[in-house]
Structures are given as C-alpha cells and as structure tokens.
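Missing here is one protein chain; the remaining ones are kept as they sit in the complex.
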Amino acid sequence: MPGNTIGLLFQITTWGESHGPATGAVIDGCPPGIELSETDIQADLDRRRPGTLPSASTRSETDRVQILSGVFEGKTTGTPISLLIPNRDARSDAYDDLRNLFRPGHGDFTYQAKYGIRDHRGGGRASGRETAGRVAAGAVARKVIARAGITVEAWTRELGGVAIRRFLPGAAQASPLRCPDPEAEQEMAARLEAARAAGDTIGGIVEILVEGCPPGLGDPVFGKIDADFASALMGLGTVKGVEIGAGFAAARMSGSACNDPIGPAGFQTNHAGGILAGITSGAPIVIRAACKPIASIACPQETIDVHGRPAVVTVGGRHDVSVIPRIIPVCEAMVAIVLADHLMRQKAIRS
Amino acid sequence: MPGNTIGLLFQITTWGESHGPATGAVIDGCPPGIELSETDIQADLDRRRPGTLPSASTRSETDRVQILSGVFEGKTTGTPISLLIPNRDARSDAYDDLRNLFRPGHGDFTYQAKYGIRDHRGGGRASGRETAGRVAAGAVARKVIARAGITVEAWTRELGGVAIRRFLPGAAQASPLRCPDPEAEQEMAARLEAARAAGDTIGGIVEILVEGCPPGLGDPVFGKIDADFASALMGLGTVKGVEIGAGFAAARMSGSACNDPIGPAGFQTNHAGGILAGITSGAPIVIRAACKPIASIACPQETIDVHGRPAVVTVGGRHDVSVIPRIIPVCEAMVAIVLADHLMRQKAIRS
Amino acid sequence: MPGNTIGLLFQITTWGESHGPATGAVIDGCPPGIELSETDIQADLDRRRPGTLPSASTRSETDRVQILSGVFEGKTTGTPISLLIPNRDARSDAYDDLRNLFRPGHGDFTYQAKYGIRDHRGGGRASGRETAGRVAAGAVARKVIARAGITVEAWTRELGGVAIRRFLPGAAQASPLRCPDPEAEQEMAARLEAARAAGDTIGGIVEILVEGCPPGLGDPVFGKIDADFASALMGLGTVKGVEIGAGFAAARMSGSACNDPIGPAGFQTNHAGGILAGITSGAPIVIRAACKPIASIACPQETIDVHGRPAVVTVGGRHDVSVIPRIIPVCEAMVAIVLADHLMRQKAIRS
Partner (left out) sequence: MPGNTIGLLFQITTWGESHGPATGAVIDGCPPGIELSETDIQADLDRRRPGTLPSASTRSETDRVQILSGVFEGKTTGTPISLLIPNRDARSDAYDDLRNLFRPGHGDFTYQAKYGIRDHRGGGRASGRETAGRVAAGAVARKVIARAGITVEAWTRELGGVAIRRFLPGAAQASPLRCPDPEAEQEMAARLEAARAAGDTIGGIVEILVEGCPPGLGDPVFGKIDADFASALMGLGTVKGVEIGAGFAAARMSGSACNDPIGPAGFQTNHAGGILAGITSGAPIVIRAACKPIASIACPQETIDVHGRPAVVTVGGRHDVSVIPRIIPVCEAMVAIVLADHLMRQKAIRS
C-alpha cells in the first residue's frame, strides 16, 4: 500500500487533486447486499460543505457523488465501489502567483522535495478536497457498521482556545459549529469572527464517540484498533495530535485512579476510552484529534521560492477560518472506516 | 497484515508471549551488506532491562538475543533476519490466581472477548515483554537509517506530573530516568518512590527527536509519516496519546503564530515538528507519547471473573512502578522502524 | 488487498462492471516526472479493441480513456493516477434471459455462491471488459520499465490447436492474429472461421517475451517474480495454465539438459526462461499462458437456474470466437505491471 490506501479488508483508496477534473475513492471489500444509493452518500458530503458560517470558505463546493460500480439494483455486490466527485468552481488562476513559492504551513515544500514536481494549484493532492472521497467512503462504512449496531458521532470540543464546559445531548447536530455547548459556541463564533477580521485562522479539537461497538475488535500488536484510529486521524493534514480516553491526562494519573474498575454491569469508569491492549472492550470509544489552524492566512509571511530565494507570500483565494466544523464528518468517516475493517477482521477469525 | 506485522518494505513481525519459551521478531526487507552482530542488538536490549531504579521490577530479564538467519559473515544478506530472545525467570505460578480474573486496565478482558481463550500468564501476548522483539528489530532499523545520517533519541519529558523545565544536552543518556533536567529528575524520583510505597503506579510523557532526516519521507495520504509514527507508538499498550510538533497546543494557536516561516537557511520555527502534509521537511522531527500508569497495582481492585461474577483482585508479582524509562528504547525503536521503511520507500520512487 | 489490487509499490486497483457506467483503474505508486498523456494509453487500448477479424465481437468498444488525477502539465506527479473508461454500447437487455441462469464456463454460478447477489449483465465484474483498466494501467507500467530499457512483447503461439512453427521477427505486430508465423496464421484463421460457423469458440496459447530486464528483480521466497507473473496471468479469467522458460517440458528433461550453462557472455541456453530462484538473471524472460476457449457459445447447453432447476441456455449477444488476439495486450500489461513493481522494489534495497 504505497500511501493512498487504508484498510485490510474494508479498503479505501482515494485519488484526485484539488484542481483536477475530479476526486474520488474506490472501496474494495464492502460486503454484498447492503442497500446503497448516491443519496445515502450525498447526505454526508453535504455536511462537509461550506455553509454560511464565519468559518466558511466562499468556494461553492456542491459536491455531487456518482457511483460508477459495485452497486446493482440498489445493493452492493461485493465488487469495488467506485465513487467519483467532479471538481467544480476551481479557479486555478488564483494560484498562479504561488507556482514557485512555498506557502508556510503547507505541503508545498515537502511535495516538491519528495517528488521534484508538484501540482501547485489549490494544494494539489494535499488539499482538503481530497477528504471528499474519504467522506463518501465513510458513508458506506457507516452502513457496514450500522448493521452491527455501531454509531459514530463527532463534535467540536474546543475551538480557538474555547473549550466546551458541558454536553447538551443533540445540541451539536443542530448547531452550526457542531458544538454541544451553546454558550461555548457563542464564544467560539466570536473567536472565528475575530480571526477572520484579522486575516488569520484558528485551530481546535474534535471529539469522536463510538457507541454500540462490541468487544473484541482490534488485533495485537501492530493492528491495535487505537493504533489504526491514530493513523487514520493523523493521516489528516490538519491533525497534529490524537488521544484515546483519558489520553495525555492519563500520563498524570496514578494507576489506582486510571484503571477502570469492572463490575457485572461493565466498566465503571472509562479512562481507557473503550480500548484495552488495543482491543475494544464494549465501553464507548472516545477519541480526540487536535487540529492546527489552517495554514492559508491573508497576512504576509516569510518564505522562499523554489530556487531558495527569500520571498514574501500572501495567500489570497477563498479560505476557511478553521477546519472546524467541516473536518467533523471527515473524522467520523475515518473512524467508521477503521471500525468497518476491524469488524470484518473479527468475523474472519470468530464466525 | 493480520496485526503482528508493521512496515511495507522494512517489515517487522513480532511473536511471543510473556511466559512462553521465547519471544522474537522477524525482519523482512533489510537491505543487504549492513554489518550486524548480536552485540549491536544487545546494547539496545540492555537499555530496556530493569535497573536498580525505584521504577524497576525485580524480575531479572537478562535478555540474550540470537540471530538465527539473514546474516552471513557479519553482514546482512537481504533475506529475513530472525531474532530470538529466550524467556527466562518466568514464574508462571504467580499468575495462577489470575487465570479466571480480569485485571482492570489490562487486556485480560478484551483478549478473552476477542479470542474466547487467552494465555493469562503474565499478560500473555499483551505483556510488555513483547516489546523486546521490537527493540531488537529497532536496533537493526537504526543501522539502516544511520547510513542516511538519521538519528533517533528519546527522553523523559514528564513523569508523575513532573515536567522538565530545561533540556541539558547529554544529560538524559547519563541519567537513570533518562531525564534531560537533573532537578526535575529528583522530583520524578520522589514521585516514583511515593507511588511504590503506596503500591501504586504513575504515568508520564516520552519525547522523541529525530535528527538528520532528509526531506521527502512519507506518502500521501494514508501513508503519511506522522500517521505511521502515531500508529507505531499508539501500538504500544501503554500509550494513550501521540502528538507531533506543537501537537495539542497547535489547536490553541492562530495560523500566523503556528505557521513556521521559511528562510534560505530553513524553517525558522518548528511547530510542525518536522512534518508538513505528512512528509518530512528536513527540520528535526519531534514526537511525544503519553504513557498511562502501569495497570498492575498492589491495591485491591473491583473486577469480575470470567463468569461475570464480582471479584476483588490484587495483583502480586514483581512489577515496575512506571513504564518510564524502560519504554524509551521501545519508542526509539518504533520511530526508527518507521523511518527505515519510509527511507526505502522514497528510494524506490526517486533513485 | 481484498482482491482488486495488485502490486506492492507500483499498485493497480481496477473497478467496474461490464454494463455499469464505466470501468477504470487507479495506479498508486507511479514514480514522478514521467511524461504521460491519454494518447499514450489510448494506443494500448486500441490494440485491445475488436477488429474486423473472424475472431471479433461486433460490439463497438471504442474505449476512450480519461486521466482524472496524478498528471500535471503532461507529467506524472507521484500521486495516484485515476483512469476512467466510460462504457458505451452496452445492450443490457440482451442479458435479461440470463438473469436467473448460470452460463456454463462463466462465473455466474460462483459469483452467486460467493456474494448471494450478482450483476448478471454481460458477466458483470467477471467480464473481459474489466481488462480495459488493466491495459490502461499497463501502458503506464510500460513507461516506467522503458526507463530501465525493459520491453514486453507478446504474440500468438498457438490457436485452435495450430502452433507456430517458426518465428518471423516483426511479423506478429503486423498480423491480424498477432502471429509471428504467416503460414500458421492462415491455418489459425481457418480454425476461427470454422468455429464461428459452428457457433463455437476456440482457445490458444500466448507467449510473452521480456527483453532488457536487468538481473536481480524478484524477492525470495513468496515474492518470486515468476510467482508474481503466474499470479498476474492466472488472474485473467481465461487463463488456465502458466509456464516459464521450458515450463512443463522441463518436467521431462534431465538436469544436465535443463541447466543453462553460464559463460562469460551470459547464459548459453534459456530453459530457465530468464529466472533462477525467482530472481531475474538478465536473460530474456519467456512466459506462456494457456487460454481456454471463450465460454459464451451459441450452442444450447445444459445448466440450472438460481433455484437449482435444470434448464437449457443459449448465449446470444455478440461474442468473440477466441480471446486471442485481444488478450495479448492484456498479457503484456500484466507482465509490465509486475516488472514495474519489482523494478521499484529492487531500487528500494540497492540504490
């Protein structure tokens, strides 16, 4: 797997650049007999769409997914599902000035170093647009895990330094910032607005909850399911940290405080975040991903050009102020993909 | 890769249980012509050995590695290198009481749920002993990356809530706790002693630094090198969080503060931790891993037995008070293995 | 790799059904900087097109490939290359009678047994149309290996029981049946015509020659390059046998006759077919693939329906009389793909 494929049995390959004709994904290994339509997938894609929020880009990404294979008369057949999402409204000219410059915080420099060539338009392969294919594939993964009663939901836990103080069930879904704490959300929105006004961007933390997951998913020792979650999320360009359960806070706990006592009704606390020794315990799975601020800022920045000469770059174009909340369905998709894969792996050994 | 193998080109498979006859690793894909002896590997294994520290188990693990294949007249041949480390001094009887109990914080419950059978002795496959094979393989990986001028070094950044305040070059290597700040180390030692006295354990944070890494290692989009680091470290049972560069702190930064300006001499700051868009930038790579407190504590804990009945478990035996500092060479090994793999992957496309 | 992906470093995933909207392939791992256009690929696709031969189907397959990603300003960028070939002229109605019947010699029965569902139209995923994606990907593989001076060429060695008696250099390319022996070709054409008149089909043998391959490609022991050639060719539905060098004839030779003596100028004979212990020797690589007769015949055949009841099936539609010569560019593509992969694998360990 040279790098654009994830999964052992439920396997996703994405392809596509920001300003090419299309992006897409191939899902190989999807079990047969699952009802699947473009509408099912579109719903998740729409959640990734820029809205009318202060955080949003004004690029109009009305992504329309096409299913090109693997579905017959409304059901998956077991053969590869090819998903295609045409790129629209890509104004490549806006990137002409960037052809020979490396934008700080972006992959421009590293792609050039790696390949000796790069599609500079809109970040090319490193663009957030690549995640459209992930979300589309994740919608299929959700269907696979739903059959086992597993759900995945994510929300904004922190944005621009503002953390949620409480969790109001159902609030995140209805909220523009996918925030389960309405008061915190107001502060977050203010931070977003301030950053936009300053031509700047802000980061945040996404929290992901998996419910209904049976115990036993995950493989020792390099196929631990938390290792796969970490890889799937750190595989998003924006993510700089991942933690499970108590996470970094566990490093400051004593064993007697951190261990989750077990009773006949299950685990009495959940510092483990639903995973022990890399295998799900049946408790809810809790994952957090730290997202850096978007690198494209309107302020002038010091950089170099492809010849190593100093330069100043100002990134124009239409950019979001934060990856949150648009990254949320992407995080859900990645977690669902990992779960679908491990669900099938477990069936292989225990059914 | 069902779960006990890591890497695409430089590939490690480990095997072995805590109280079986031996543990080991097979390295497949090691380039030919590298000088390699058991002594080379032994040095790293010895760093993993319990010492005379307050943190240490009294189990005598004088691991002696044997090279069974892949080396001829002192040099690697390109064929699989089989490493075997006999288990010694394994007192299985001490675990008889635990046969039917699930120790909180351990993989007992999840292994039973996954497989319907488990080797309860000393944690079986989920034991820290499995990491001996990783360290042995990591010693070979170090040799591979050393040819490209890459070094990996890790140290204790935090232990029992005590964080380092300064970094004294060279201090960590000479220090019993692998701590680069002698004053902080004294406080850490006190925390360890207090925990031991209470029959308790403590966690901490390991920091890993990679120097000399060329730009261009890492593959878009699911083979990002930071995703692979995250997976390799989260694949240690003790690790509950991983971050790169500014990590979780990046979530609280603005884009203008977080972006690393680029000058003719290179990156002027390193919030990215040496990785942009999943590809190394040539700047030093900085990774941190949060380690939970060891689950085996001497205090009585609530649990259930294999029949679901409530029980109280007290874990006897000889256990460490913290995985730190013994986990440090393991973290180094995992990072070196990922680097060796990506170094070879890059050679495949650009040489 | 659940089944629709081949290769470790130069990796091809194909997708698509005979009567879906399109078929295609994703190439992951292609080195950057290779000039590539749709025209380059189209040339190979055209060689797979039905011609005006007695062997040809009358379905009009003017396959037009589109490059959707991975190429920028005429050069590969190192990111996945997505190739799409729209399906045209697919008359699904012709297959309505076959919805509930299993055609003998086809995958109808086995797909139904495997998945419990199948796209019966035109053979679905098991159709020869799937090979369009392989040929398109193979065209890219050829470009990769051409940089190392490696060429792949295949021809008809046997058709309908008529074997070539001599090899006229250059004749195969110019010949409608890709036959290097003009006299034999006349007999082959007569067999084809007789079979068509009888509503029947015939099989044959393709021979593939690789020239310019450096020694050293192939990995012990399960990654032997001849094992990969065998897998790649047996992975064509039509192929029932594969042999390398002397092949089955080697089973009837003595060691003293079969061993190829080595002189300062190289191997003096080539019974090994250019491969020793699974690794290329530098001698020309010779492979043969036995193709069964096409299963779709106009004669009535005994079968059962999906309920297990006896039935008689007569396969209408427009079908070829033999997979030869259309399978020839497909065989070349598969061999080129394996070579590209191993060329890159060798670079990873020796550069």
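Order as written gives the chain letters A, B and C; numbering starts at 1 within each chain.
The rule we apply is simple: a residue touches a chain if its C-beta (ideal position, glycine included) is under 8 Å from a C-beta of that chain, and two chains touch if they have at least 3 such contacts.
Everything quoted here is computed from the prediction, not taken from an experiment.
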Candidates A:G3, A:G16, A:P31 or A:P325 - the one touching the absent chain: A:P31
Touching residue (missing chain; options C:S18, C:S175 or C:Q346): C:Q346
Hidden-chain contact residue, picked from the options C:G78, C:G203 or C:P325: C:G203
Selected from B:V26, B:M253 or B:I285 as touching the chain missing from the view: B:V26
For chain B, residues in touch with the removed chain: 1-5, 8-11, 13-17, 20-24, 26, 28-29, 32-33, 66, 68-70, 72, 75, 77-82, 84, 114-119, 124-125
Touch list for chain C against the chain that is not drawn: 1-6, 8, 12, 14, 102, 104-107, 109-111, 113-116, 125-126, 130, 158, 160-161, 195, 198, 200-205, 214-224, 226-235, 237, 240-248, 250-264, 268, 271-273, 275-282, 290-297, 299, 301-304, 308-310, 345-346, 349-350
On chain A, residues whose C-beta touches the chain left out of the figure: 8-9, 29, 31-32, 78-79, 220, 344-345, 347-351
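The rule is simple: only the chains that are shown with their structure count from here on.
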Central chain of the complex, centres being mean CA coordinates: A
Chain A and chain B: spacing of chain centres that average the CA atoms, whole Å: 26
Between chain C and chain B, distance of the C-alpha-averaged centres to the nearest whole Å: 46
For chain A paired with chain C, centre-to-centre distance based on mean C-alpha positions, whole Å: 38
In chain C, residues with contacts to at least two other chains: 8-9, 29, 32, 78-79
